[in-house]
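Complex shown without one protein chain; remaining protein chains in place.
When the chains are written out, they are named A, B, C, D, E, F and G in that same order, and each has its own residue count from 1.
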Amino acid sequence: MIELYVLLGLMIAGAIIAIEVKNLLSAVVAVGIVGLGLSIIFLLLKAPDVALTQIVVEIAAVILLIRATLHRDIALKPCGSRPFGGFLAILFLGLAVLAGALTFSGGLNPFGSPLMTVSEFYPMNAVAGTGAVNVVSSVILDYRAYDTLGEATVLFTAVVGVLTVMRSKGKKKEEDLQGNNE
Amino acid sequence: MSKEHEHGMSVIVKTVTRLTVGLIFLYGMYIVLHGHITPGGGFAGGVIIALSFINLDLAFGGKVSGKVFSKGGTSLVEALGAVMFLALALMGLQYGGFFDNFLHPDGEPGDLVSAGIIPLENIAISLKVGAGLFGIFLTLIVLQKFESEKKQ
Amino acid sequence: MMKLARWIAGTVVLLGLIALIIVLPFRSMFFQQNQEHIGFAGRVVYILILSSLMVLYRVLKGPTAADRIVAIDIFGILIVGLCAVLSIASGRSWYIDIGIAWGLQSFIGTLALSKYLEGRSFDD
Amino acid sequence: MKSRILMFVFAFAVWCILTWVPDVQQLIAGGAVALIVSVVMGSMFVNRPHMLFNPIRVFYFLFWYVPVFIWELIRANFDVAYRVIHPGMPIKPGIVRLRTELKSDTGLTFLANSITLTPGTLTVDINRDDGVLYIHWINVVGTDPETTFREIGSRFEPMLKKIFEEDVVE
Amino acid sequence: MTYLIDALKNPNGYLATTPLSLLCAVFAAMFFVFTVVYSFRHMTGTKGLWRYYIYLVATFVATLGILFSTTFLVLLVLWGFLGLMLYLLINFGSREGTPESARKSLAIIGGTDVLLLLGIVLIWSIRYGGTGLAGFLKLPFGGMAIDLDTTGSVIAYLCLASAAFAKAGAMPFHTWLPDTARDAPVPVAAYLPASLDKLLGIYFLAKVTLDVFVMTTAMNTILMALGSITIMAAVMMALVQHDMKRLLGYHAVSQVGYMVLGIGTGNPVGIAGALFHMFNNTIYKSSLFLAGGEVERRTGTSDLSRLGGLVKAMPLVFVAFLVASLSISGVPPFNGFASKWMLYQGVITGGGKLWVVWLVAAMLGSALTLASFMKLVHSVFLGQPSELSRKVIDNGEKTGFFTLLPLSVLSLLCIGLGVFAWKIPFGSYFSPEVSGEVFMPGIWQSGLATLILIAGLVTGYLIYRAGNLKNARVAAPFIGGETLADNPDMRVSGVDFYRTIRELGILRGIYRLAEKKLFDLYEVLQKIAAGFGLILSFMHNGILSRYFLWFIIGLAVLCIVLI
Amino acid sequence: MIDIIGMVFIGVGLSFDVLGCLGLVRLPDVYNRLQAATKCVTLGTCSILFGTFLVSGGFTETGFKALIAIVFLVLASPVAAHAVSRGAHRAGIKLWDRSVVDSYAEDKEGEA
Amino acid sequence: MNAYMPYILCLILFCIGIYAVLSKRNIIKIILGVVIAEYAVNLFLILVAYKTGGRAAIFSATENIPPQSMVDPLPHALVLTSIVIGLATTAFMIALAIRLYGKYGTFDITRMRELRG
Partner (left out) sequence: MISESIVPLFVAIPLAGAFLTALLKRVKGIPDTLGVMSSVFTFALSVFFILRMQAGRVFVLNVGNWGGFHEVLGRIVGIQMVVDGFTIFMLIIVNFVAFLVAVYSVNYMTRYTEKWQFHTLFLLMLAGMNGVLITGDMFNLFVFVEIASIASYALVAFGTEKRELEASFKYAVMGGVASLLILLGVIFLYSATGTLNMGDMRAILADSGQPALIYLVFGLLLTGFGLKAAMVPFHAWLPDAHPSAPAPISAMLSGVLIKALGVYAIARVFFTVFGFPHQVSIILLVLAAVSMGVGALVALRQWDMKRLLAYSSISQVGYIMLGLGIGTELGVLGALFHLFNHSMFKSLLFLDSGAVEYSTGTRDMKEMGGLARKMPVTSGSTLAGAMSLAGIPPFAGFWSKLIIIIAAVQAHHMKLAAWAALMSIVTIAYVLKVTRYAFLGEVRAAFANIREVPAFMRISLVVLALVCILGGLLLVPQVREGFLDPAVRVLIGTGGM
């Protein structure tokens, strides 16, 4: 239990650093730490598939995020907060925790004892039903393969979206249109 | 600065990348092919494959990595992967339903060739994801060039 | 003389901390109790987490971005060890797969970060 | 082409290790995978494939370089540990030049790596044209070329030269 | 459940006639024919003329539908459709302000349509609440007798009345009318705002007041007050207008006041008078518009200061215009007097404690109407010809048959209905419609009076002939020692006849406010809405953080409310 | 017996990891931290991996993978350290103010 | 309460992400905020799935693992999808950020307010 708390604390600390640090590169690195800590938690909570995916995605995201910070000189410029932001944030945080605390005590299962209604089915029948030893794999690619189709499509959409956004010229100029007509 | 630094990182990085990039690529494929036996699967493996290309790009610069895998190639492979996945789903229609695991009886659980269409789906996803992520990476880079040209 | 005393005191405190972690009967809920190496591995996890806290300190404090990059690099390597330990603790070989993947990815990430630090674009 | 073949062999070997307890399916898959790897990535695996076919070099590498390297590595760790734990932190850092006669990529790389992992030194940059390595030295003894070579380069350069460069038969 | 399509299969379920509606329909048909005839000449050269005629026909059909409808739903649909048609027809005008006027009129009429809808729904919920959608679809128009004793019913009545007011052009929903009269093509102005909309609005108001609700004294008083205010205010505005069509438009508003006043009296004479006035009004107002339209077509302007002395160019038009003017002013032998007389009687009997006020307002309004028409007639037809008029006179174009036909028929109607007022309309049509006995103290014997008047006129003519007036000196008019022919600027136009009343104490302030459009409900509401819009659009300041803050506050509030 | 040796390796590796991280915390500038951290953590982790190799029974699935990991780490981690230090230097991050000499900066200035 | 503590910590992480989006002016920080919030949600799913003493949901050839002892595999599958969706969103937002920098010459969100009113 204690390692979970320590790691969660590490993630929270990392997140605060990521948000409050002035240097953008440092912020990105701090987010990287948060993501890697998340991955360790996944590993410890017996979710190896997710942990593996989280690592690779984390690195990919960090690389992309670094790309976004463009030039070093900008990264080192300070970037402020909007006024009242801190106050509001604390207020909101308090409210959220309060709401969470109130709610968790009435309905959410305690940590460590999930309500496995449908999920009991999967470990029992996965090998016989799908032939995959990895139950998670059998869930994502057989029982819920349709979700995975959606997931693949989301990524495809993002790729086309990035291509779209990165076009240097979106609309044709008048002269181009003339050229086309002729 | 000396001439050798014009493309890519220092010679040390280049050499080690030459030695290890194949390993990374292979490891990505390992993750993909063993997705139904061990953790991982198409997505994680695909990202690793994409990262191996990104590694190449980082170490050697765009020219070398462009020879290995061009931007046009990425979008082609990506669309191919997507079509393949969808085709697998639709082939199920003939056997009883959307996403029907029609190859399922083949293979013993735990072997490489088992679990029906799951490995095939993994391969399709990995093609898509690998090519897609690398495509995003390349796209983001190309504009950087464009911007810097504009500024000068 | 003072120096030596501080040296000894520091060492003792550090070793004591490690010993304490190894000796104290923390009950880890993340490992099966029927495993042979479990007690040991659990404590290993604590020590590695102690290390990662130090890494976090560097991320928190690190005056420059480079320090933070170093920290994240080191963090990645530490986790490879953690995965290896988990692998022997649970008897599953695929934990070390994750470790290898981690090492590979961490390497690439560090390369990207340091290339950025040099102030060059990625395809240059 | 030779590079690709080497890559194929290497990849196949790694695959076999990864999927230990080999069976037929894994081997076939491994062949296919290794083929793909060698086609896609193989062209740049090694620059001078013949070096790897020279048994003497391999022998030198495995039984001379590697033990020395491991020994230095362990020594380096204790050195660092000492410096870290010591409350006074006995360090005197600086960046110095190290002239080297190595020319090949692999040789330089191994030299740099070795230097990085051995006591008190870290390769910061490399200038291949002038044959200069810039070394961050945690405890600078002297900045003149002789001193630096004696203290840093002398352990590895000769043997790396032997393994990777000397009597190149081409 | 029965549905709309039943209406198409079985018209009896949805459409029926009453004598009043039949009379209205006859009038509507007449105006339709006149408008079409008039348009043959007037609208030549307009683009998309085929659409124009289609709209005219559609308008007519919709009018008939409203008049014959027995359910609120059909009425509502056609009512709104008529507003749309008005909008489309106004757009055939080619003035600069046409789009704005069209927008204004549809906004007001469409807006009150929504109120009508609300009122109908309220009626349904008061009376037939439990019947579901089917009940609403078959909600009968009339025969309900809802007491105005609950808030809901009062609101419902006000909603329905506001729709009627807007359509007819009574205050406070009148403001679209003058603008439309100015900017719409003349046949359209004569057809819709002056005729059909009046017919329908007052028909609807009467029907709602008599047949759907049971009136109370308070509501009657409100109606009468609104009517009086409308009479006075509109006529005061009309006095100072510089534009012929706009002036006519204000008169159209003013006359509606009489009808509202009459309906508000709540006694049979008043209501009958109101209905009678409605018909009369449509007649002479159409005539006025059509005549004015001929003037405009010939001269190309309706600005009073540029007109004058046109009697030489178009004498017949002048005659028709004069007849209609006298009629609208309530000069005895014409129909306007007949109906106004009835109204006065209704006010005296049914006006409650304040009957004097209403009566004074009505009579004063009548007088002021006469005054303003003196101005109008003078500055358009009489007086010295302006430069423009001279050109028209020199042009020598004859007034066409298609123009004269409607004008002459309408003029004859003006006279005829005035002379035979008591015989034709009442005996046949109003009595069955107006519940209760029509009791008239001091009835106007129109036939006799006409005879007396004709006698007087003949006497006057004889005196004229007998006198030596031919020998009167004819000379070029002088102003300030200069001949007018040399100094066109010095011409006396009728425009400024009543300028002085603008300078009078309180009236001055009121006029100034009116010029700022503070009495224009449309403008005021638009300003209020724009004010709210300004605040809200200021809040959309383009910063993501602000938007996100709303989002988060919304989430927090929702969570707090729910938990 | 071999398990015990493996455990010892793991223990030693852990100590080195902790020491490396301590170095990361204590040392004054980024280059020194790199020195400490890279060396100690690399060796520590390799040691843990070797321990794993031993404990898991030699050339088994796990053992082989551990060896691959060792090879990769030894190849990659000094390169990463090199890349970071080079990047840091180029980014203009100064050496510790008590540093003795900076030939690299001199040479760079000479070129520029 | 102890049994819910991980959830609450996770919620705090989520709030930190939201806070970044709410109050930071730099668009990269805003993206980081979204990323952190995403992590928190993923973590929450995994926390929900954990079973005390449970084992990873993979069968082994060498060892007999009872299915009852496995943790809930369904949320793991969901998290995989959710991670990918997060990556896709992040990548897209980064592309936008890069273009926005090119167009506006700044990362400050308060200066990107051409659309208002």
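Following the convention adopted for this analysis, a residue touches a chain if its C-beta (ideal position, glycine included) is under 8 Å from a C-beta of that chain, and two chains touch if they have at least 3 such contacts.
The structure presented is a predicted model; accordingly, all values stated were derived computationally and were not measured.
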item: Contacting the left-out chain in the complete assembly, out of E:127, E:242 or E:540; value: E:540
item: Residue touching the undisplayed chain, where the options are E:110, E:332, E:400 or E:416; value: E:110
item: Chain B, residues in touch with the chain not shown (by the definition above); value: 75-76, 78-80, 82-83, 86, 89-90, 92-93, 96-101
item: Positions on chain A contacted by the hidden chain, ascending; value: 99-100, 102-109, 114-119, 121-122, 125, 142-147, 149-151, 153-154, 156-158, 160-165, 167-172, 177, 180
item: Positions on chain G contacted by the hidden chain, ascending; value: 14, 18, 21, 27, 30-31, 34, 37-38, 41, 44-45, 48, 74-75, 78, 81-82, 85, 88-89, 92-93, 96-97, 99-100, 103-104, 112-115, 117
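One rule holds for everything that comes next: only the chains that are shown with their structure count from here on.
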item: Partner chains shared by chain A and chain C (touch criterion as defined above); value: B, G
item: Between chain C and chain F, the fewest steps along chains that touch one another; value: 1
item: Most heavily contacting chain pair (counted by C-beta pairs in contact); value: A-G
item: Sites on chain G at which at least two other chains make contact; value: 18, 22-25, 52, 55-56, 58-61, 80, 84, 91, 94-95, 98-99, 110
item: Numbers and ranges of chain D residues touching at least 2 other chains; value: 14, 18, 85, 109, 112-113, 123, 125, 127
item: Residue ranges of chain B in contact with chain D within the complex; value: 2-4, 10-12, 14-16, 18-19, 21-23, 25-27, 29-30, 33-34, 52, 56, 64, 68-69, 111-113
item: Chain C residues within the chain A interface of the complex; value: 26-30, 45-46, 49, 52-53, 55-56, 59-60, 62, 64-65, 68-69, 71-72, 75-76, 79, 82-83, 86, 94-95, 97-98, 101-102, 105-106, 108-109, 112-113, 116-117, 119, 122
item: In the complex, chain A residues that touch chain G; value: 4-5, 8-9, 11-12, 15-16, 18-19, 24, 27-28, 31, 34-35, 38, 41-42, 45-50, 53-54, 57, 60-61, 64-65, 67-70, 74, 79-82, 84-86, 88-89, 92-93, 96-97, 100-101, 104-105, 108-114, 116, 118-120, 122-124, 126-127, 133-136, 139-140, 143-144, 147-148, 150-151, 154-155, 157-158, 161-162, 165-166
